[in-house]
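First the structure, then my questions, so here it is.
Shown here: the complex without one of its protein chains, the others still in place.
Chains: A and B, in written order; residue numbering restarts at 1 for each.
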Amino acid sequence: MPLTGLESYHRPVDLQLAVDLIRTSGPGARLMAAGTDLVLHGGDEITTLVDLSGLNLAYVEVGDTRIAIGAMTTLTDVLEHPALATYLGGLIPGVLRTVGSPMLRNAATLGGNLVRRQPWSDLVPLFLALGATIRHFDGTEHHAALSSFYERPGHRPDDILLEVVVPSYGVGVAAAFEKFTRSAVDIALLNCAVWVSADRGTCTTARIYVGATPRPAVDATSVAGYLEGKKLDQRVIAEAARLGATDVTTGDDRRASATYRTHLVEVGIRRCLTRIVRSLEAS
Amino acid sequence: MTDTPRNVVGLNERKVDGYSLVTGKPVFAGDVDFPDCLHVKFLYSPHAHARITAIATHRAEALPGVAVVLTHENTPLRRFTTAGQGYPEPSPYDARMFDTKVRFVGDRVAAVAAKSPSIAARAVQLIDVQYEALPAVLSIDEAVAAGAPVIHDETDATGVRDPSRNIVAEVLVEVGDPETGLAESAAVVETVCETPYAQHTPLEPHVVQSYLDNDQRLVLLTSTQVPFHVRRIVARLLDLPIARVRVIKPRVGGGFGVKQEVLLEDVAALVTLRTERPVRVELTRPEEFYASRTRHPMRVGVKLGADTDGRLGAVSMEAISNTGAYGTHGLTVLSNAGSKTLPLYNKAPHVRFDGKAVYTNLPVGGAYRGYGATQGYFALETAMDELAEQLGIDPVDLRLRNHIRAGETSPIFEEIGEGRKGVEQTIGSCALEECLRVGADRIGWRAKRGLRRRDGSWAHGVGMSIHMQGSGIPAIDMGAATIKMNDDGSFNLLVGATDLGTGSDTILGQIAAEVLGVPLEKMIVYSSDTDMTPFDVGAYASSTTYVSGNAVRRAAESTRRQILEVAAAMLSSDASHLRLADEQVIAPNGRTVDLADVCLRAFYGTDQLQIGATASYVGDQSPPPFLASFAEVAVETETGRIKVVDYVAAVDCGVAIHPHAAAGQVEGAIANGIGYALTEEMTFSPHGRIRNPSFFDYKIPAAPDLPDIDVILVDSYEPTGPMGAKSIAEIGINAPIPTIANAVHDAIGVRLKATPFTPERVLRALRVLGAPNG
Partner (left out) sequence: MSITLTINGQGRAVEVAPGETLLELLRRAGCKSVKLGCDTGDCGTCAVLLNGRAVNACMLLAVACDGCSVTTVEGLEVEGRLHDLQSASLDSGGVQCGFCTPGMIMAAVDLLSRNPHPTDEEIRAGLAGNLCRCTGYVKQIAAVRMAHAEVDDHD
């Protein structure tokens, strides 16, 4: 039980109250989603937890141009939502099926995963590639790109992620995800998420994120830049994959070597792009 | 084969302990809460090798709630082995409860007992230890290098072959003239295979609770495979009369060898004796990895010599085993690498086994399902596949030309035993030919082998291997059973045999029920309790079905004779004319008497007696079960990932007393072996600290990782077995490594010689990746 320093627990039903509690409870105060990660890795410096489960943030809202997912929606509820089964060919539930075990997904939340931002997170690169935006609250409500949320300097314990929004995409857009693991239930040794908008087979925009390098997901901007304006044929795909392997820095850890990870960057990008082309051709 | 009709044996009865397990009753050692209980936490060495120059416990002792702190300064210093083996143990006495020297990261330095686990954990941090760090030995090669640091430099250890050279044990056996035999062979192959540290990972971590009963006797409620060895070892270590110690083994949540060890009972006992309070000691999952026991890593080299028809003329095996910081099971695991493998190819006139077990400053090896044979078979069965390739002979045919048959023997049975000479034996049953035929058919061997079929980025291949193990340790391991009859015609069956999840209580009950002509519900099976049940060495070495089963059979037969004697008087008949069936004794004239009435008369009528018996069994041989193993794998050549898509194990375990339980043993062992082949490896930092002590990073197979393992029980009858049965618990684990390695070779043409076969290793073998770190 690593949360040995915990003294108080709150489950506010009001956003402002949640922020106030965090601000007035000292340096050991933390926001908590499901807590599955905090309970394991929290540390004894945590003295106060503010549980977000009373804020009605568990929902999936389907609009004409977007799907909004409340931050406290469990991974299972995201996975099983019918609207997401058809979104980009069921990409999101497909990825979620590989995240942890059913028991973890029944408890863990989308917001918790994105905020905790473990380096091996599959959802971070996925939602970054999808161009997700977020609503968050620190006394005032803000709208921002998910990517900018990660670019903010410093740690903000009083900033509550409320909602993650993915835009609806029409014809000419496809996305793919690839994850490499040691076994069926495992964190990624490396993962990559690729999103492409194309016009008659020629890439107009691309977003490529590579995670678990073993550092947190990075934007492979050179690959995206290379792809833009190119016809997505096998040669271009191979070259993009090679470029990714060259430009994405990988490292060793107890799970895989940098050499192997670099090899996987190439395989992953190639596979994602190949799948994307197939999907674009089919649409 | 016998045609005796069976009423209970051979049926898939519900487990006798099944109801309590599926309803979650508190049947495990950790499920009982004792009032005023103390909790123990350990201080472990942060050094791989160091001398303790000073240890100060006063700050820990001063913490409120701390009851006692144990170190080498206040505990017995006599050396012993934690290995739960028969007496005298073939493992060296090289360990102390707490020593003045630590020999691996995770070696025990001190223990704190306090009123809560968190206080104990805090107190552990308050123990001040000064270490003099010593150079460490972190591999087999470093252990045997000239001038290597001496790990056991103490003078009071016994049973170590050559401590000055870090050598725990050596075994050298030669039959015929292997060197000449190899030189004169038309075909020779040589292969060297390596297996790393691995852990058993029973889902229940070690747990023991101890307390004093109303007569001030020490009671240990413990998750063990060896209750009687625990009683003996703890009593000797702590200078207690055995009469003062009672060991109770409740349900056990898996063992696989790691609970054939006295790891925690000594500490629990000593704290209870010092404080007179109940004590609970349990390991966390990380502690299971570094502070319990592991599979001995080995490097095994095999040379085979054969004629052009593939008939083996010479088999030579060299094994070097890393026993870690202490020599538990060091000699015997090493011996088994040869003794359980080489007799399989008994036709070769020239055979050699040269083995060495060495100390390192790494976690301690122990008993682990397969017990050395797993390591030996990797090299032997890889070499056989290479020989088949070299000679252009189908691997199945090569095995058929060479494997042992019923009526045959091998000199190795006699040459290598358990720390001493073995026992000559002739194989009484062997259905390996049939196993090979059935298994090959089922996997589609002839259709799939050698095709190099591709399916997208996946390359498919099939591989196979064959195996034998044993049924107990002959002439050493004894099991006993007691049966007593009750006045409703039910029976208590009391066994020292240790059901640790295998279902042995059920199958022993079936054996007794079969002999006594009653349904299984009439057997009340109890295991194990050193006060209540007769002696049994415990659950290891695939002994229970065969050794304990034979003891049960004998006890039941003796009980049966007494029943018939009493019934003879009631039926005015001669006992020799009576038979037992359907809970009745039946006379030739059709008159019957119910078993309940027999017992009522025995209790309350005339010539009163308790009907029942205690019987013992010690095998004069160890009939091997046999297995033919086949797998189809798919190798993703882009990533190096291996998927086992189909697995078939055709086994000969004699008569299966409980087919589900027998198949279940093989399924579980194969699954464990697939894990060992593909993902499982304990890895260490350059300072000898384990890097992956969790299920998060030490990957054992989950349901989606495995194919539907198809176990085929091939018809066979072992004449010396109870009801024709042999033991089956271990053999399956030996198969996946060589089977998968050979299948990978069939798929992509490269040979993998070190487990686990990780994607990185596969890509390096394919030369897609360069050497590590470069």
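To be clear about the criterion, a residue touches a chain if its C-beta (ideal position, glycine included) is under 8 Å from a C-beta of that chain, and two chains touch if they have at least 3 such contacts.
Keep in mind it's a predicted model, so treat the numbers as computed, not measured.
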item: Omitted chain - touching chains that are shown; value: A, B
item: Among A:L6, A:V60 or A:A258, residue touching the chain not depicted; value: A:L6
item: Candidate in contact with the missing chain, chosen from B:H47, B:R122, B:R251 or B:H350; value: B:R251
item: Sites on chain A contacted by the missing partner chain, in the whole complex; value: 1, 3-9, 11, 32, 34-36, 39-40, 49, 51, 53, 74, 76, 80, 97, 100-104, 106-107, 184-185
item: Positions on chain B where the hidden chain makes contact; value: 12, 14-15, 17-28, 30-31, 200-205, 251-254, 256, 284-285, 500-503, 660-661, 663-664, 667-672, 694-696, 700, 702-704, 706, 708-709, 711
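The rule we apply is simple: only the chains that are shown with their structure count from here on.
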item: Geometric centre distance via CA averages, chain B-chain A, whole Å; value: 44
item: Residues of chain B defined as touching chain A within the complex; value: 118, 638-639, 641, 679, 683, 691-692, 696-697, 699, 701-705, 758-760, 763, 768-770, 772-773
item: Chain A residues touching chain B - in the complex, by the definition given at the top; value: 1, 4, 180, 182-187, 254-257, 259-260, 263-264, 267
